[in-house]
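Please read through the structure below; I'll follow up with questions.
Every protein chain of the complex appears in place save one, which is left out.
== chain A ==
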Amino acid sequence: MRTLRFLLQKEFRQIFRDPSIIRIIFMMPSIQLLILPWAADYEVKNIQLSVVDHDHSQYSRNLVNKVTSSGYFRLQDYSGSYTNALQQVEHDQSDLVLEIPVDFEKKLIKENESTLFMAINAINGVKANLGGAYLRSIIQDYNREVRLKWIQLPRYSPELQVNVTSSNWFNPSMNYKYFMVPGILVVLVTMVGSFLASLNIVREKEIGTIEQINVTPVKKYHFILGKLIPFWILGLLILTIGLTIARVAYGIMPLGSLLVIYTFAAVYLLAVLGLGLLLSTYTSNQQQAMLLSFFLMMVFILLSGLYTSIDSMPAWARATTKINPVTYFIDVMRMVVLKGSGLKDISTHIYTVLGFAVVLNTWAVINYKKRS
């Protein structure tokens, strides 16, 4: 016990004497949580629109007005030539071209039917997809308005109509920050837990101090616990800082109990620390550890459901998310923060992550050798 206490004392002294670690611990969560949620936005706004109006009629003007006043589109160009508009797309000046044919108004009135043409710049898939969908729904809306104006509807609608009203549960205003902030917080905790820990051990290898420790009678588990505990505490500290920022800056107050979050985080940190430890046993210098961490972090984040929905991934990718600890924490965070889930609801998550912790740590301890 005395040995462990001294190992911990040494570790904390080193951590708090390293100004860069302090900066990472306090600056990283603040900057990421204060800036990223504002930028990492799912909504597509400011879609550059080019309108090719061959008609120049009351109706076409009304349509353009309606589209631009929606707030999603910015009228980049209003011209009478499609070639012109396409050039705008080629120069990446506009994302969408809406072409209104010559006798748009005439046909609409006389034949009760008219066509419109939409060309989409699909280089940015998300923007193209959403932009097209927005425009389509605005045009549909316009269509209905025109109909209401022209056709005197009978008392009972002659055609069947399904009207959909939706209500957003757990996040009534669909505020994406409510689920982005907890997700980013998870990424932060993961980074501190696994990568700071692995870098720390690899640094001892690099400087050669591990050699000096290895010739001493210090037990393997003492040394490993001496490394795990400080970063476990740091991880919980980051979580606390992050939750505070979420509260103060975004007014996000977990619906569920904080105790549930901390319980899960405590188990989760054991798993990611095990991962960090494992990384450190396979790498021999900080550069290798950094690159490996970077690679894993990319995979973890992109396959965690933080930015894209897991359900829409192909089957093999869905399978990999099952062995990604980050997925579980993000899920739990959203469940607890937005839905108010309790310990019972997340028990499967806890057991799974506990399983990860056992496997990763055992593997790391077996692979950590005091001699070569």
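By our rule, a contact is a pair of C-beta atoms (placed from the backbone, for glycine too) under 8 Å apart; a residue touches a chain by one contact, two chains touch by 3 or more; residues count from 1.
Convention: contacts and distances are computed from a predicted model.
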Answer for the undisplayed chain, UniProt naming, from "Glutamyl-tRNA(Gln) amidotransferase subunit A", "Signal peptidase", "ABC transporter ATP-binding protein" or "Rhodanese-like domain-containing protein", is "ABC transporter ATP-binding protein"
Considering the complete complex, of A:Ala39, A:Val215 or A:Ala315, the missing chain is touched by A:Val215
Give the residue, chosen from A:Met27, A:Val126, A:Leu148 or A:Ile207, that touches the chain omitted from the document. A:Ile207
Contact footprint on chain A, counting only the chain that is left out: 2-3, 6-7, 10, 13-14, 17-18, 207-209, 211-218, 370-372
